[in-house]
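Some chains omitted; the rest stay in position.
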Amino acid sequence: MNAGDSLQRLRTSKPLVHQITNYVVMNETANATLALGALPVMAHAPEEVEEMVRLAGALVLNIGTLSPPWVEAMLLAGRAANEAGVPVVLDPVGAGATTYRTETAQRILDEVDVAVLRGNAGEVATLVGVDAEVRGVESIGAGGDPGELAREAGARLGLVASVTGPVDHVSDGEATLAIANGHPLLATITGTGCMSSAMTGCFLAVNRDRPLEAAAEALVAFGVAGEDAAAGAKGPGSFHVALYDALAALDPETLDGRANVT
Amino acid sequence: MNAGDSLQRLRTSKPLVHQITNYVVMNETANATLALGALPVMAHAPEEVEEMVRLAGALVLNIGTLSPPWVEAMLLAGRAANEAGVPVVLDPVGAGATTYRTETAQRILDEVDVAVLRGNAGEVATLVGVDAEVRGVESIGAGGDPGELAREAGARLGLVASVTGPVDHVSDGEATLAIANGHPLLATITGTGCMSSAMTGCFLAVNRDRPLEAAAEALVAFGVAGEDAAAGAKGPGSFHVALYDALAALDPETLDGRANVT
């Protein structure tokens, strides 16, 4: 793992990260992508998603405000990404809260080769059939150890599972990394989970063959930015603003020294 | 009325507030809901709104960027909320500006049992048949006394009318409360009306049988947060950021002492 090197390459190559995401956080994930140093593009029309994704370094699918036309666009884009070798991140927002969300996330996992599944414990547990309590789009609790959940999801689903929470766990079913960067204020604004999925897409775009490392590096970078943003924040509003400043100010030279990974 | 006690209960129980709202303010109302202490969820697909609203403590319908599929979802969700005893807030954004908005707001009032109608004077006047000038989604002027307008709307429509403006008026057709908290900077950013509707949903979720009090308490809390945010704000941008900090920092112990209600 070398988050600093990846960040440096990302800022040099400025990969396009195609995001089909929810209405609530589009501005936020676009700005987080730009602040980190990549280029976001939001496009969801069936008329253009296949053409757009072929220009991209990564595709991020997020079902936060899903509806049938958007799900069809996600499937079209996901299959085109697979054909073109563009890695795909899936953020199954609210899986477990409604049948439609759970089934849509499962359908995307069935029909698209997903490189990284980034969700909270409740969402990921739902998708591997473990009992979980999901309230709306918030994970209230999921039984068991989140590291074991990530490992099991990685193994069963054949991808890298990135389970975020107070401590994040990333696993490909064999190796599992625990990332303890971050700050409680990240849980006080909407869209930080979605942003971490966008960050995962950014790091994956410059590490196509190393999804485990890319997923962990993204969470290190985002977590360190969260720590920096929390210093001086007076509450969720000022923290939110400082988070973009902190992402843009991330220093590749010192990033790995600040990583809290085991 | 006991806004502090309601806020305390809200922060403890963290009710889910299901919002089918407009594209412009989704991030803002979600963040305001989180900052206050409740959990927002945005979901608008007919495939899931009925299931989602049954998990919720309140439903907020907002027609700010309406279109037929969204209106159908609002009606589905609203009827399911009624069946499940989940209270409904309607924000008739722009009623009076176009026929489609006026008729959609009326249709929702006809087909859904709305607990609180939260709008500006022009919107509410339109819905009770009083002449009003609405420019786009801004109320430019509505004849007569806003307290009397709230009372008349409450009585005619059989709900709690919450008419916001320089001074807010809340009425169930009999009792009318005037809330003079708030700050002129609230009118300089988009979505503060929508946020006050979301806040109303939050307070209603912990006061299902007291819609008049819930509506007034929400405006007290939001107005006090606006007062706190204005201190030190340099303009609409910094005020907007400080508003989330102020909502999160609201103190249940002192809230009622700061209420300016007659």
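Labels A and B are assigned to the chains in the order they are written; within every chain, residues are numbered from 1.
One rule holds for everything that comes next: a residue touches a chain if its C-beta (ideal position, glycine included) is under 8 Å from a C-beta of that chain, and two chains touch if they have at least 3 such contacts.
Worth saying up front: this structure is predicted, and the values here are computed from it rather than measured.
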Full count of same-sequence chains in the assembly - 2 placed in this view = 3
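Definition applied: only the chains that are shown with their structure count from here on.
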Measuring from the mean C-alpha position of chain A to the mean C-alpha position of chain B, what distance in angstrom results?
-> 32
In the complex of these two chains, what residues of chain B are touching chain A?
-> 14, 16, 18, 23, 26-27, 30-31, 34-35, 39-45, 47-48, 51-52, 55-56, 69, 240-246, 248-249
So in the complex, which bits of chain A are touching chain B?
-> 22-25, 27-28, 64-68, 94, 97-101, 135-138, 188-191, 234-238, 240-241
